[in-house]
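Working notes, structure below.
One chain of protein is taken out of this complex; the other chains stay put.
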Amino acid sequence: MSDRGTALERLFWRATVLVVLVYAGLPLAWIVSLSLKPAADLGDGHLVPRHVTLAHYGAVFANPHFPAALRNSLGIATLATLLAVALGVLAAYAVVRLRFPGRRLFLGGALAVAMFPPVAVIGPLFDLWRRVGLYDTWAGLVLPYLSLTLPLAIWILAAAFRDLPWDLERAARVDGATRLQALRKIILPLAAPGVAAAAVLVFIFAWNDFMFALSLTSTDHARTVPAVLAFFTGASRFQQPTSAIAAASVVVTIPVVVLVLLFQRPIVAGLTAGAVKG
Amino acid sequence: MLDPAGRRSPFPAWAGVACAVLLAACSGGAASGPPALHWYVFNEQSGSFAAAAKRCSAESGGAYRVDMVPLPTAADQQRSQLVRRLAAHDPAIDLVGMDVIWVPEFAAAGWILPWKGDDARRALRDRLPSAAATARFRGRVWAAPLTANTQLLWYRSDRVTRPPATWDQMIRMAEALGDSGTIQVQGARYEGLTVFFTSLLASAGGRILAPGDTSVALPTGPTERALGVMERLARSPAADPALSTSREDQGRLAFEAGRSSFMVNYTYVWPSARADAPEVARHMAWAPWPSVIPGRPSRVTVGGIDLGVGAFTRHPRLAFQAALCLASVKSQRTAVTRGGLPPTDSLLYDDPDVRAVFPFADLLRATLRTAVQRARTPLYTDVSLAVMDVLHPLVDIDSVADVPRLRRAVRRALRSEGLR
Partner (left out) sequence: MRIPREHRLGWLLCAPAVLAMAAVTAYPVLAAVRLSLYRYDLRFPDARRFVGLHNYLTVLTSAVWWKAVAATLVITLTSVSVELVLGMALALVMHRALVGRRTVRTAVLVPYAVVTVVAALAWRFAFNPTTGFVQGLGILDRPWLSVSWSAFTIIILTEIWKTTPFMALLLLAGLALVPGDALRAARVDGASRAQRFFRVTLPLMKPAILVALLFRTVDALRIFDTVFVQTRGALGTQPVSLVGYDTLLVSLNLGLGSAVSVLIFVLVTGAAVAIVRGMGGALPEASFR
């Protein structure tokens, strides 16, 4: 088989790629289309809108809950990402560079946390949060997101660290750099793709979460977009404004799609790292 | 921002810093001026509640200011938000606009304050008895009834000459009409289904809980009759194909589209049809909710909003004062003339302005006079879920075998053992 393949093979792969693109894109294309159609065309069944209107986007941002939710989502996901990557870097460094008792236990525990069912903890968390004042606050969501994404962060970062040429670090240490300086100046820049992958995946987790947001928040103070979106209603309590929901859905989807497009390579590498390197 | 400083006092310092860094939502700080009372109530679209809040603030002469805080639009989210925050002893909830079914729950949990003496008397003065009953629980008064609600039968006067008197008659009439004969009822798995069943059961002479509301009633005869109506309707061609996901508004839309000839629904469908589907509205007529037993008038479920005072408010005196004003005849008048919300004050139904909004005012008042309460138990949510769990989807109902199933499910719910 030559590198480029025969014309027939190339045609086959083109068709296959097209199928995958339709698979991945169709539901989203539909929701984009719904968000752009004027109300009267909503039921016309056309994928490409016959008339395009941005009115629904205007309506979404005019609803006071949505911008607040967007701000909460951005803030909470960003905080959770920064913290998870910071704690993850420390732990991953220790796991890869140091030999200490309990290391395997730590990794096994992290793995268990990765498979943890959130519904097993929302009751006690709600009970605790309502008593210590974390209910309906940013911190009340950042904390669970941080904890549940740490395993993923540690996993990806450890895989990235493992591939680094450690001689460089050793050389730096010989030159008088502390461990921390070496970590910051030498290792992190080299492991940047891994750090990016960990950050993006943690962000996506926090951005996507529904159950914690639903359970531990109730107002514009901390409610995030998915929880607001699930209860998006129209002017009256009985209406289900499809177009507005579609527009809001598109708005929350844009950031993650942009992240995925920008960081495709490190994300794929990061997600596959654990299994490959094993 | 929904509330002032205070309720999140043990806010961890690091979170505060983090919020400050990200410029967002942690601010607060009490405004100056008279104490603000936060009134949590569903988001009334016409602005009549907001107008009442403004009027009462002005009339208080600077004693208090009522800030209306709209609850989420989705009905189950309204209760969720309130109960979780009340369980967290949130002092920012001064006044609560409660769906009438929450009153026993909120009262038993100690989330609202009981009304006493003159306040209690004034809260219930001239109220329709069924509306006043929603505010009572275990011998005390817990709220001031603000608005009421109940269903009527809506039908197409151009398709049938006389409205059906019973469900059996209506199903037969609808079947005879063919494609346009569909009957709109609430068949989705949600509170509306329990309401539908409660009305059918009461009309058949039964009730879900025995007097005292602590044990199951569901007498065999009436329960079988009520289930029989549901069973028959669901299997009839007169049922909407989407019956199992059908709520009030789907029914309204189908009726406005002309695809239906009958509908049991609340009064909001009338102004809505006149605005959205004038063609249909011209032939839209009303009648008493159909009977289950021929010759025995139906009894329909009462709904509405009761005003309570949050148990953790910092201004209980002012809150009672404000609640009386917000639920007063003046406020109810605005609510009905602007927002089309049926009053709880029985005399208002004679007011010409009200009769202009509700040409069916007499029928509505008569329906409310004999209206039936839903189960008056703190475990109402669980009881209702148990009911809808057994009854949904209507098409699978077995009117004989489901009676013991229903009893079992409700009994479990009453023991606080209802899984949902």
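Order of writing sets the labels: A and B. Residues in every chain begin at 1.
We adopt the following convention: contacts are C-beta pairs under 8 Å (C-beta built on N, C-alpha and C of every residue); 3 or more make two chains touch, one makes a residue touch a chain.
No experiment lies behind these values; they were computed from the predicted model shown.
> Taking the complete complex into account, tell me which visible chains touch the one left out.
Contacts of the omitted chain with visible chains: A, B.
> Just to verify: which one of A:160, A:195 or A:267 makes contact with the chain not shown?
Of the candidates A:160, A:195 or A:267, A:267 is in touch with the missing chain.
> Taking the entire complex into account, which one of A:95, A:172 or A:222 touches the absent chain?
A:95
> List every residue of subunit B that touches the chain not included in the displayed model.
Where subunit B meets the chain not shown: residues 76, 79-80, 83-84, 87, 105, 108-110, 188-190, 241-245, 378-379, 381-382, 385, 389, 392-393, 412, 416-420.
> For subunit A, which residues touch the unseen chain?
With respect to the unshown chain, the touching residues of subunit A are 3-5, 9-10, 13-14, 16-17, 20-21, 23-25, 27-28, 30-31, 34, 42-43, 45, 47, 83, 87-88, 90-91, 93-95, 98-104, 106-111, 113-128, 143-144, 146-148, 150-151, 154-155, 158, 162, 179, 204, 207-208, 210-211, 214-215, 225-226, 229-230, 242, 245-246, 249, 252-253, 256-257, 259-261, 264, 267-268, 271-278.
Keep this in mind: only the chains that are shown with their structure count from here on.
> Find the geometric centre of each of subunit A and subunit B from their Cα atoms only, then give the gap between the two centres in Å, rounded to an integer.
39
> Residues of subunit B touching subunit A in their complex?
Listed in rising order, the residues are 1-3, 7-12, 14-15, 18-19, 22, 24-26, 42-43, 45, 72-75, 77, 80-81, 84-85, 87-89, 247-249, 252, 268.
> With touch defined as at the start, can you tell me which subunit A residues reach subunit B in the complex?
Subunit A residues touching subunit B: 68, 71-72, 75, 78-79, 126, 130-139, 142, 218-222, 231, 233-240.
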